[in-house]
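Missing here is one protein chain; the remaining ones are kept as they sit in the complex.
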Amino acid sequence: MARAIVKVPARARRGEIIELRAIVGHVMETGFRHTEKGALVPRDIIRQMVCRYNGIEIFRADFHPAVAANPLVVFNTIATESGRIEFTWTGDNGFAASESAPIAVE
Amino acid sequence: MIRRRLASLLLLAVASCAAPPDGRRSGYEFMGPDTRAMQDDDASNPASLWVLDGESLWRARAGAANKACADCHGDAGRSMRGVAARYPAFDSSRGTLLDLDQRINLCRTTRQNASALQPESRELLALSAFIGRQSRGLPIDIAVPREAEPLLEAGRAAFRRRQGQLNLACTQCHDRLAGEKLAGNPIPQAHPTGYPIYRLEWQGLGSLQRRLRNCMIGVRAEPYAYGAPEYVELEYYLMWRSRGMRLETPAVRP
Partner (left out) sequence: MITRRAFLAAAGAAAAAPTALQATPQAVSEAIRALTGGAPAPRGRVKLEVPELIENGNSVVLGVAVESPMTAADHVKAIHVFAPLNPLPNMISVYLGPRAGRARFTTRVRVADSQTLMALAQLSDGSFWSDEVAVVVTLAACTEELK
């Protein structure tokens, strides 16, 4: 099942500021909802997203229940070198997902 | 004064019968720019997650026949192009009206010898989104052969019939009051141009039947069970009413 979709430019000039976009499939259950019968639906969210560029952390985000389902984050980084940009997500109930994309920097 | 009022009421009645081709606007046009941007960019549209799943399911072997959709239909980009824009469709060999989900399940049970996928299940929504995506941008084109005319009429009658504790008919909001506000939100014209949709209210993907159930609950009517012929007839009428408009599947809606 598709867990995440990431958008990384395939190529960039060295020093160029590029946009990165990542969306991960997750219900992000807040822990504040109730069923028709009044039972509380327990919290189940992604807690953190980390982005690494050839292994070096370039962006990190802490998610709270206020982040909408199927979280999307768009941010920037400087294209420094060719390699891989990797996104990892971790959360409640042992949730873990990752996706990466290559980048060619000239 | 009374004559003028009667005349304008008559005009209103006539106008609501016609569903003119111009003046029709997709729900897309009633949304704010952020929500539109979400739909327009595949990398921002959460429905893309389901489309990707659908692509995997398309290629996955299933059932006692151990066949994948791809084994018969090949590349979906070619074989499924235009298909979703023609559903619901009347199957004359079976003498029944089918929506796309029912057609998918027919293939599963009769060709793949697999169990039918449950309504609103992730698998069925994923396949429906993937197949629908292949028709994005194409005009909706619903055929109404003579044997299907009574079914279209049944759908039209359902659209006009008052129901529920609030005693409202679809046409009252979606024909006459479209563009006005309900609870602060604009009332759209109810053209199902983008199903299955990622509805912000659901924070997930859902079918047209799920949305129709929401409408019925909204007017405090008891919704029919999933798969009920009443839904398929109403879907038939709604898609026919949207003929010529572009399919936006998978759309984003508030």
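As written, the chains take the letters A and B, and residue 1 is the first residue of each chain.
By definition in this document, a residue touches a chain if its C-beta (ideal position, glycine included) is under 8 Å from a C-beta of that chain, and two chains touch if they have at least 3 such contacts.
Just so it is clear, the structure is predicted and the values come from calculations on it, not from any experiment.
J.: Can you say which of A:R11, A:R33 or A:R84 touches the chain missing from this structure?
T.: Within the whole complex, the residue contacting the unshown chain is A:R33.
J.: Among B:N66, B:N167 or B:N185, which residue is in touch with the absent chain?
T.: B:N185
J.: Give me the chain A residues in contact with the hidden chain, please.
T.: 17-18, 30, 32-36, 41, 53, 56, 58-69, 71-78, 80
J.: If you put the missing chain back, which residues of chain B would it touch?
T.: These residues touch the chain not displayed: 31-32, 34-35, 37-38, 182-185, 200-201, 203, 210, 213-215, 217-218, 254.
Note that only the chains that are shown with their structure count from here on.
J.: Which residues of chain B touch chain A in their complex?
T.: Touching chain A from chain B are residues 42-44, 46, 48-50, 52-53, 56, 122, 203-204.
J.: Inside the complex, what are the residues of chain A that reach chain B?
T.: Within the complex, chain A touches chain B at residues 1-5, 7, 21, 23, 25, 27-28, 68-70, 72.
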